[in-house]
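The complex appears here minus one protein chain, its other protein chains still in place.
Letters are used for the chains, namely A and B, taken in the order the chains are written, and counting of residues starts over at 1 for each.
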Amino acid sequence: MLFRTITKENFRKMVEALMENNEVIGPKWRDRDTEGNKIYRFLKLNTFDELQMDYTRSYSSPKNYFLPFKEDLSTYRLEDKDWEQEIHYTIHPRVIIGMRACDINALLKLDQVLVKSAYPNPHYVARRRNTLIIGLDHEPLEDCFCRSMNSDTAFHGFDLFLTDIGEKYFVAINSDTGYMIVNRFDAREVAEDDQRRYKEVKGRIETKFKTQVDVTIVPELMDLEFESDVWKKWGDKCLSCGSCAMVCPTCYCYGIEEHTNLTFTKATKRRVLYSCNLLDFATVAGGHNFRPEAHIRLKYRYYHQFRGFVEAFNQSLCVGCNRCGKACLAGISPKVVIDDLIETEKR
Amino acid sequence: MSLQIPHHDINLEPSMSKPPDFNRQSVLMHTERGFKSEVISIVPLTTQEKLFHIRICDPCERENFTFLPGQFVMLELPGCGEVPISISSSTSNKEFIALCVRKVGKVTGMLHRLKQGAIVGIRGPFGTHFPMEKMVGYNILLIAGGLGIVPLRSPIYWTKEHRSDYKDITVMYGAKEPGQILFDYQFEEWRKIYGLKMLTIVQEAGENWNGRVGLITELFKEVTIDPDNTFAIVCGPPVMFKFVCGHLSNLGLPRQRMFVSLERRMHCGMGKCCRCNVGSTFTCLDGPVFDYWTVMNLKEAI
Partner (left out) sequence: MKYLGITLERPKIGVFSFTGCEGCQLQIANKEETLKDLFGVVEVVNFREISSEGRDDYEIAFVEGSITTESESARVKKIRKQAGTLVAIGACACLGGVNNLKSRFSLPDVVKEVYGTHPIDTGPVRKVKDVVRVDIELPGCPISKPEFEWLVRHLILGIEPQFLQYSVCVECKQRLNSCVFDMGMMCLGPITRAGCNAVCPRNRLGCWGCRGPAEEANFESLMEILRERGFSEEHIAERMNFFNAFGGIL
């Protein structure tokens, strides 16, 4: 990996130049919560000033720019008994600024499923290849447990990764495109002082993690505590509203919906992101539901995140961003559920 | 100063210029592209089931379409939806594939209303197959309950075409009532030409039924099973697996020589949508054919 520094003024010029010819996405804010804190989300930027480089956490992950909540996989022209299928992939390039290490690691996990496993998904591949990613370091929040999930640092999966070291950004460069871009905005070789300050910032970040989740024995726990009361306890609170999966940076489960237009001359096959917490997730033809109860669905969500994915890819699906925990009105989060499981196991 | 991020058009990838070959799982391809196929004939079997003979329209695509017994396809009616259906024709039949479909939901209901000549889409083949190659030199027990006969039809054709590879082949088929027995018009052929031992039983006999009455496990009284030299394929409602596979394992048949086919509501067939996922196992990729040992370890499988 190459490193450079870029002044904040030059960074601004760089973003503005990128905005001229490309769609640029970044953290913006629109609402405030009851305590007056800004609520952030990744949206299209119209001006540089909309970009919140000091944002805390986006309410929802930027996953939808790679795996949209609703995406037309193919369309059809229908005529009498015959039809013609059309498939289009997104090739229009896009820049996402401000992705956290956890979100970049989340993308790498999605890559495992959608690029590197059987049947690479062309729609995802097209979006992934046409997105330039500029990451951004931050100090962990109270409930961030990405360190426990080994997702607090991104080593690859981005083009540029920025660390704020005062009046400039320390830039890790991970692609030729990224290298070309920063160099056009007077990127400098890393000076001794830059490196010292970078290490200081990194060191400070490391000491700030407050939440830990012990996941070392969780895969086994999932089997041992399969019948545990813990599932019922949290499952009874679960609203089965699917919010957790929607805001999650790695949940990728989906359903397929097909529709025609009003005159039956066109049809669409659409992928709609789903959640394994939703009532009919495991309903099969004829109406049988393999997971009729909320606590069973909740359990399988954890089972997939913390055991199934480990078995398949030697890593949890969870990156520890705790967006699900924040979004859950019932207060269900990986931290409380897993702590509870470990506690039960000790008894 | 402006900056244009380079475009990547994945249509330009060499593998994307061809129709998809679903047997090459690791290649980037148009996974949503269905093979346009014509419904060349429709055979009504019962009030609920019809057998559809479907022929891929494009000769090259038809030639390239190869599958193994036990695999399934995603059958699509554009604008209505897509459903997983196991293939119940011979692997050597290059002219058409046979899909036996029960009318249960939106897509299958619409399919039942189609007329000969209608065009549907198929993607596939998907999933694992019955390991016919491992069964060479063994006896084979094919045990079906109800609609479970449908995925067995392909291995039955296979045994005919490779008859000398196997020793005794026994088909045990149980249905709820005589009117629900599928493919009975083929039983004589299976007996006489394929050289299969064919046993049928119904739970509730009608007026014109002279055959056996009872549960499928009754049929075990009529066959001698050599546990050291037998493979079993069991298809049917999940409740049947416990009794049938339980009986076979009591006889000493290793669970890894019993194969079952599981049913879940896949939306993609490619291990992506997770609708058929149980932990790390995808019914569409790791199944639908599983050995019984795996099924026993698969939570919630049956």
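Heads up, the rule we're going with is that a residue touches a chain if its C-beta (ideal position, glycine included) is under 8 Å from a C-beta of that chain, and two chains touch if they have at least 3 such contacts.
Just so it is clear, the model here is predicted, and its values are computed rather than measured.
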{"item": "Left-out chain, listing which of the shown chains it touches", "value": "A, B"}
{"item": "Chain not shown: contacting residue from B:Leu45, B:Ile87, B:Ile119 or B:Met266", "value": "B:Ile119"}
{"item": "Contact partner of the left-out chain, one of A:Ala17, A:Val115 or A:Leu279", "value": "A:Leu279"}
{"item": "Sites on chain B contacted by the missing partner chain, in the whole complex", "value": "77-80, 106, 109-110, 113-115, 117-120"}
{"item": "Missing-partner contacts on chain A, residue numbers", "value": "30-34, 39, 41-43, 59-60, 64, 69-70, 78, 80-81, 83, 236-243, 246-247, 259-264, 273, 275, 278-280, 294, 327, 329-330"}
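Quick note on the criterion: only the chains that are shown with their structure count from here on.
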{"item": "Gap in Å, rounded to a whole number, between the CA centres of chain B and chain A", "value": "37"}
{"item": "List of chain A residues in touch with chain B within their complex", "value": "13-14, 17-18, 20-22, 73-74, 76, 78, 81-83, 85, 87, 89, 91-95, 113-114, 117-123, 125-126, 129-130, 132, 177, 181, 184, 222, 226, 252-260, 264, 267-269, 274, 276, 281-286, 290-291, 300, 303-304, 307-312"}
{"item": "Of chain B, residues touching chain A in the complex", "value": "1-11, 16, 22, 25-34, 36, 76-83, 104-105, 108, 115, 117-119, 121, 263-265, 267-268, 270-275, 277-281, 285, 299-300"}
